[in-house]
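Please read through the structure below; I'll follow up with questions.
All protein chains but one are shown in place.
Right after this comes chain A.
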C-alpha cells in the first residue's frame, strides 16, 4: 500500500520572453539564471515509483487534496488495478488542482513543442554532471539516485482517468476492501477533506496519522478521538521536520516566534485554551500580512499573493477585503486561475467538510465564505488566465492578485512577477517556500518587497507525546527521521519502532486467532461431547464460513 505520494514540483522551469531562452533553477553560489534547465519541465514524484509493479498494489489511501497530485503518474501505468480511497472533498479539490496544473503546463508544451523522445537531452548523465550542485540535488536527490522519480507531466485525459478510478468516502464512512479490511477516514484538520485513517482487519487495527492540525479556521477539526485505542499507529506527520528546520534557518521575515514551546500535558489537548493560543498566533500573522498589503497599496504598489494553502488564502481574502472596506479604499482584487471560479463555487457547497464556525453559517442561512458576497458586489474578480478579455478590460493598478503558486515557475505568477519585480513599491507574499532564493532567481534583480511567512501546520513536536498518550495505541511506528527530535525513552504505555523510507518494517500482529460469530440457531443444535478428565467439551461444527466487514465470520447452518 502506498500512502499519499507527495510530488514536489521544484524542477519547474520558466522562460524569458526577451531572449526566448529556457532556464533551470539555480543555487546561491554559482547559480545564475542561465544555469536553469530550459526544457519542458518534468515533475518529481515518489522515489523509485517506476520500479514498482503497479499491478501489485492493492489499496491506495489518499490523505489530502495535495496528496492526489502524483496519483495519475501511477494510475496511467499498465496493469494498475488498486482500489483508491479518498475523501470526496479531497478528490474534488485535488481534481481542480491537477486540472489547473495541466492547463498551466500547456504553456510549456506550446512553447517547446511536443517532446521528441522519452529521454530529453537535459536528462543525459553528462548534462546533469555540469549542473550546479543545488539543481543536481533537486533533480537527483542528495544521494544522486532519484532521477527515476522524475516524470513528464500527465495529460488531462490521465487526470480524468485517475478521477474515475477513485472511490470517494465521507468522513467516518466504512469502506470494506475485499471483505477483509474496513477502512475509515477521519478529519485531520489540515485542509478541507484531509484525513487520517483507521484500518480494521481480522487480526487487529491500525491507525494512520498523517499531518494533522488542532486548529482550523476552515476545515473540519482534527478528530483525534476516533483514532483512539488501536493496536498499532503509524505516525506520519513530517511537518515538524520542516518546522524545526525553518526555526533554525531563522530567515522568517514575519514574527519569529512561530512555535512557542510551552510544555503540555495530555489533558490540555481537550482544552480550548491551547487551540485558541495557536489560533491567536495565526490570526496575528494574518493581520500582519494584511496590514503590510494595505500599506503597500496605499503607497501605490501592487500585491502578489501566490496561493499555497487554500485555507490561508481564504482567510487572507476575507481579512483583506474587510480591511480595505474599513480604510475606504477601492483596490481591485483579482484571482487568476483556470479553476478559480469552480473552486470558489465548490467551497460554498461543501458545508459538511468545514469547521464548526463555518457550519454555523449554513444553519444561519448565510454563505459559508465571504467571497460569495464579494463576488456579487464585484469586489473581487475571478478570471481564468492572464490573457482573458475580462481581465484586460478592467485591469487596474495598484491591485491585489491571488494566483497559483508552483514554486513561481509556471502560470500567471510568472508574468506578474516579471511585471512587478523591479518595482520597489510592490509586494510579494511568499508562504512556506523551501528555497526562496532559488524560487526568485529567474526574476533577479528583485527590487519588489518580499514578505515571507510561515504558518505552523501539523501536530508540532511538543504535542506528539501527549497526543499519542491520549490515543493509547499499543505500538507506534515512528519515522526514523524524527527520532532525534522526540524521545520516547520514558514511554511506558506503548512501544515504539522506527521506520525509514523504502525499508519494510515488520510489526507482529496482535492476535493469533480471529473472532468468529456463530449463528444462535446453529449453536442451539450442538451435540456436545465431554472429556471429563481434560475438563473440556467438544462439538463438531459444520457451516458456511463468511468473511464480512473484516471481523464478522459468520457461520450459518449448512
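One rule holds in what follows: a contact is a pair of C-beta atoms (placed from the backbone, for glycine too) under 8 Å apart; a residue touches a chain by one contact, two chains touch by 3 or more; residues count from 1.
The working rule: contacts and distances are computed from a predicted model.
Matching "Guanosine nucleotide diphosphate dissociation inhibitor", "Trafficking protein particle complex subunit 2-like protein", "Metallo-beta-lactamase domain-containing protein" or "N-alpha-acetyltransferase 20" against the UniProt entry of the left-out chain gives the name "Metallo-beta-lactamase domain-containing protein". Of the candidate positions A:51, A:130 or A:520, contact with the hidden chain is made by A:520.
Of the candidate positions A:326, A:393, A:490 or A:536, contact with the unshown chain belongs to A:536.
Shown as candidates are A:44, A:105, A:184 or A:463; the residue that touches the absent chain is A:184.
Summarising the interface, chain A meets the missing chain with residues 169-174, 184, 341-342, 345-346, 348-352, 359, 362-363, 365-368, 512-520, 523, 526, 528, 531, 533-545, 553-555, 558.
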